[in-house]
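For this depiction, one protein chain was excluded, whereas all remaining protein chains were kept in their positions.
Naming follows writing order (A and B), and every chain is counted from residue 1.
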Amino acid sequence: MQGSGIEVLFLGRNFLRLLEGLWVTLRISLIAVLLSVPLGILFGMFMTIKNPITKAISRVYLECIRIMPQLVLLFIAYFGVTRAFGWNLSADISAVIVFTLWGTAEMGDLVRGALISIPKHQYDSAYALGMNKIQTFGYVVVPQTMRRLIPLTINLTTRMIKTTSLVVLIGITEVLKVGKQIIDANRFDYPTAALWVYGAIFLLYFLACWPISMLAKRLEKQWR
Amino acid sequence: MEDKVQLEVTGLVKKFGDDTILDGIDLCVHKGEVVVVLGPSGCGKSTLLRCMNGLETANEGTILLDGEEISSDGKKITQLRQKIGMVFQSYDLFPHKNIIDNITLAPVKVQKRTKKEAEEQAEKLLARVGLSEKKKAFPRELSGGQKQRVAIVRALCMNPEVMLFDEVTAALDPEMVREVLDVMLELAEQGMTMVIVTHEMQFARAIADRIVFLDNGKIVEETTPDEFFTNPKTQRAKDFLHTFAYEKRRT
Partner (left out) sequence: MGFCFDIMQSSLPLINLNFEFMQKYLPLYVDAAILTVRIAFFGIILSLIVGVICSVIQYYKVPVLRRIVSVYIEISRNTPLLVQLFFLYFGLPKIGVVWSAEVCAIIGLAFLGGSYMSESIRSGLESVEKSQIESAASLGMSKSLTMREVIFPQALAVSVPGVCANVIFLIKETSVVSGIALADLMYVTKDLIGLYYETDESLIMLVIFYLIILLPISIVASIIERRMRYAGFGN
């Protein structure tokens, strides 16, 4: 077989298989984001409570999650927890758990940042107008935090997608693994398959993340 | 004041997009002369000053300093700028350097003078404006008036032939205005050539050899301070002075 070898991508179901592989990680990130956003909002509000105990708890949680590479967390969940509890966590479930825990921490920090960015006089003037706490929160604070939060949340999604690429390292058959299978199967017919397959995966990730990043950037500019 | 022309502006036109900010300015500044430029806000006073220092490029016309043309391109402008000191409304001391380093940075790095010699001059100048004890302080530790006096010293330490002042008291608290204006008065008495943009009318009258009144990018009136303040010729100058009179009645 001569030629550049790019044909390998379009051989049989190869390209479709790559897309299916990508969907495996995208699905994990999507589930994790959908879980992290509400949990993160709650966690962010929890962090703003002025109480030393809740502050300490949230701080410890945040720091523990943040200091460790996500891959380490993934290992702990997949290898460690399985043994510790005798649960047989599948790799998918451990991934969803870890990325949700991580996403909640990150989202919570974003929410906290947005909440404390509202100047005190905004609360004061709302109270001065006779609003109660709930009204102030609903009519004054939430609308202002939303504008800051939405672009950041969208950005968190791209970070999540990029981070979920790690799951191949705990044995989930996702796009990199599928890519390797394709390369191995075509080793003799298409010796340059690795270049095209990994190049294609590179491009696929870019195409998955870039539009989302652009959207976030546009909203950020628009709402500044 | 001598007869020698130091700064000569001819037919200066400056546009920002479709807006004509300066519309054919002709102005001569003689050596040792103090020219105060007055006018309502947006009349182009600051732009005129910025053109004189090459911070803005004129669309038409020329500005000559000692017969050399000022344009904002390349090496020549950095040469010429050493002869023209400029002080801004927002002081713009370098926040990461202490006072003495703020003053000596350009003399040492641009004029290649020795650190020792530059510092000696800086200390003399600081003493003159009454800030000797602040030489090791950082800008954030100074009041607005002090910062502005340092900014003047910083420009003076380059030994300029002309000084430009762009609304240097506009950002100051009222009680600090005086200390800055006193420094400028003293400079004028020593024969420095100065072009000043200000809103302090009494100060303008006290310091100016000549008042230039600008409106809509044109010089409307050019006369002595006494003449301008007691007997303005144009209606626009009268209106302008009237706004200040009104304020005065209220306070």
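Keep in mind that, in the parts below, contacts are C-beta pairs under 8 Å (C-beta built on N, C-alpha and C of every residue); 3 or more make two chains touch, one makes a residue touch a chain.
Worth saying up front: this structure is predicted, and the values here are computed from it rather than measured.
K.L.:
What shown chains come into contact with the chain that's not displayed?
P.N.:
Touched by the chain not displayed, across the whole complex: A, B.
K.L.:
Going by the contact rule already stated, which one of B:91, B:203 or B:240 would touch the omitted chain in the full complex?
P.N.:
Only one of B:91, B:203 or B:240 touches the chain omitted from view, namely B:91.
K.L.:
With the full complex in mind, choose from A:58, A:158 or A:186 the residue touching the hidden chain.
P.N.:
Once the missing chain is taken into account, the touching residue is A:158.
K.L.:
Out of A:11, A:68 or A:150, which touches the unshown chain?
P.N.:
With A:11, A:68 or A:150 as choices, the missing chain is touched by A:68.
K.L.:
Even though one chain is hidden, which residues of chain B still touch it in the full complex?
P.N.:
So the residues of chain B touching the unseen chain are 53-55, 75, 78-79, 81-82, 84-86, 88, 90-96, 105-106, 109-111, 138-140, 147, 151, 154-155, 158.
K.L.:
Considering the whole complex rather than only what is displayed, give the residues of chain A touching the chain that is not shown.
P.N.:
Residues of chain A in contact with the hidden chain: 5, 61, 64-65, 67-73, 75-77, 79-81, 83-85, 97-98, 101, 158, 161-163, 165-166, 168-169, 176, 179, 183, 191-199, 201-202, 205-206, 209-210, 213.
We take it that only the chains that are shown with their structure count from here on.
K.L.:
On a C-alpha centroid basis, what's the spacing between chain A and chain B, in Å?
P.N.:
56
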